[in-house]
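Missing here is one protein chain; the remaining ones are kept as they sit in the complex.
The letters A, B and C name the chains in turn, as written, and every chain counts its residues from 1.
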Amino acid sequence: MDTINKTNATEGAKETSRIETFSDGVFAIAITLLILDLIQILHQQNEVGLIKLLLTHYQALIAFIIGFLTILICWINHHLVFVYLNKTDSYLMWVNGFVLLVVTFTPFPTAILAEYFDKETHVTLAFFGFNYFMMSLAAYSLCAYSYNKYLIKEDSRELFYYFKLKYRYSIIYTFLILFIGLISIPLAIILYCILFIAFAFPRQFAMRIMLMKSGRKTRLEKLKRKKHN
Amino acid sequence: MDTINKTNATEGAKETSRIETFSDGVFAIAITLLILDLIQILHQQNEVGLIKLLLTHYQALIAFIIGFLTILICWINHHLVFVYLNKTDSYLMWVNGFVLLVVTFTPFPTAILAEYFDKETHVTLAFFGFNYFMMSLAAYSLCAYSYNKYLIKEDSRELFYYFKLKYRYSIIYTFLILFIGLISIPLAIILYCILFIAFAFPRQFAMRIMLMKSGRKTRLEKLKRKKHN
Amino acid sequence: MDTINKTNATEGAKETSRIETFSDGVFAIAITLLILDLIQILHQQNEVGLIKLLLTHYQALIAFIIGFLTILICWINHHLVFVYLNKTDSYLMWVNGFVLLVVTFTPFPTAILAEYFDKETHVTLAFFGFNYFMMSLAAYSLCAYSYNKYLIKEDSRELFYYFKLKYRYSIIYTFLILFIGLISIPLAIILYCILFIAFAFPRQFAMRIMLMKSGRKTRLEKLKRKKHN
Partner (left out) sequence: MDTINKTNATEGAKETSRIETFSDGVFAIAITLLILDLIQILHQQNEVGLIKLLLTHYQALIAFIIGFLTILICWINHHLVFVYLNKTDSYLMWVNGFVLLVVTFTPFPTAILAEYFDKETHVTLAFFGFNYFMMSLAAYSLCAYSYNKYLIKEDSRELFYYFKLKYRYSIIYTFLILFIGLISIPLAIILYCILFIAFAFPRQFAMRIMLMKSGRKTRLEKLKRKKHN
């Protein structure tokens, strides 16, 4: 089944670009739909003045920006993975479909954030955090599948391994913040900010892990050599 | 009129890719709009708590996932057909337009599913089932038209014949489930799950039919030879 | 200013494809947004049964299909024009922007059609007819501008002249139906159906005009020759 399933390199490049076009469409729509929830506010009450209305709903604006950044970071990461992909198979469509499901879903926890953050902070945060956890899981699945099935460019295999590692770490990280959010909300928010910064520049982040790991290895080798001598 | 209408191979490849870009846009938007119905819930009642509200509307979440999977499977199938197409004509635009009409319509039965499944299960299921029936009809039309008008790559004609066959089967299958849904809802749901799985990997499914058919032929030939001897 | 403004042939092909990508996006979204108005119905009243609710709003379904066909026909026509374009300039962006404005606006008269057709038939029809008139105007502007500024492929100039002519006819035609709609609604609807069919296959329609015109010319020449003899 494998030979039927997997495309060759030239066809593969065309194929991957098509999956990316569809995915880009989904990302672009999800990121733009967020504004609808903000516009919704204007139709709710008309008695108070505009400035008062907007001040009452300042959370909706913050939620909009958080939702926007979340999907933008997802797109940057998704896009980077597809730079290295040069083959596809039938299952990749489904792994990518999982990523798209989470992306499409993101406006929902964002809307919850906008409307319920002050009333039910813990539940809201847990809901939004669960979305990040699912996103990490989806991103890891995409990376791990591409890596294990040799769908990526041969010369980028080593770097891509650290991509995979990066998303594996993020699964554990986002899982932990879920529980930290139950104890301390400010701490959870700080940890999410760190997550944002780390994944805002995914290539550099992966390279840093690579350098750290190889650095540790070199140090270990040095230690071994010392012992040997 | 035919020579005017049909494009040559190189131009055709460009043309088909343009139709696909437009179609991909429609698919991407239809799949992302599904979340709007889920967000709608948050604006309905604010007295009960968030968790209670979401639990009451758990059907909307299931409907969202079903709608998402439906459109994703449609995209995968649509995309696969366009891998083999290398010519277009004026009528193909309209056959493809029929597919897009059904895709664009899909969020409507999904919204019905979300809101009426518990109250009017049979009607809801019939409505959603009718959508699948129309989709099979549209997919078959696209395949049959491309096959009959020689719009596909010459070397893929045999495989594509089984694509056509696959969608012809699905017309009958989805038509039957429409009536089964009136008798037994669980059975209908199981049959839809089988449909989902079969069309989740359309290439493999077509190849299986091909192997089965050719296997039967070989057995028939063997039988004939036996009789002959 | 002209030399700065106009791009050369190879760059032009890239440029036109970019304008088309953006336009395709707008068309794809406008066509998919139509379903939102249909979904809206489900949230209005919940007391009556689903079937009764849908039967009451059967006009919304018809409006959805009409809106869908309108935008699809627009896309087919827009797409065909861009097949022949191989240069762009700054003003083309704005002429194309006019087309997109009308396309983006189309869901609005469609929504009016869905909600007001039974109550205020004449006004609704006039509104929808005005949209068609504007669309003809926009399509003619695009064609005429491309033709007059030599932005189209050299070898297609003759055919393209008939494209231009076709849209010029449609301006007059849609303008006339606007008034016919005030006298007889069924006649207006029939005339719109003819419009739909004619523009559903724009290339064939243009060629028919070309053949008719050249046929008349040949006949005229024959007549002249007869007289001469």
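The criterion applied here is as follows: a contact is a pair of C-beta atoms (placed from the backbone, for glycine too) under 8 Å apart; a residue touches a chain by one contact, two chains touch by 3 or more.
Since this is a predicted model, take the numbers as computed values, not measurements.
Colleague: Considering the whole complex, which of C:G25, C:G129, C:G181 or C:P202 touches the chain not shown?
Modeller: C:G25
Colleague: Pick out which of C:L101, C:I197 or C:L220 touches the chain that's been left out of the picture.
Modeller: From the options C:L101, C:I197 or C:L220, the contact with the absent chain belongs to C:L101.
Colleague: Provide the residue numbers of chain A that touch the chain removed from this figure.
Modeller: Looking at chain A, the ones touching the missing chain are residues 20-21, 24-25, 27-29, 31-36, 38-39, 42-43, 46, 49-51, 64-65, 68, 72, 75-76, 79, 83, 200-201, 203-204, 207.
Colleague: By the contact criterion defined above, which parts of chain C meet the unshown chain? Give residue numbers in ascending order.
Modeller: Looking at chain C, the ones touching the missing chain are residues 1, 4-5, 15, 18, 21-22, 25-26, 28-30, 33, 36-37, 40, 90, 93-94, 97, 100-101, 104-105, 107-108, 111-112, 115-116, 119-120, 123-124, 127.
Criterion: only the chains that are shown with their structure count from here on.
Colleague: Between 0 and 180 degrees and rounded to the nearest 5, what angle rotates chain A's CA atoms onto those of chain C?
Modeller: The C-alpha superposition of chain A onto chain C needs 180 degrees.
Colleague: Centre-to-centre on C-alpha atoms, which chain is most distant from chain C?
Modeller: A
Colleague: What are the residue numbers in chain C that touch two or more other chains?
Modeller: Those would be 29.
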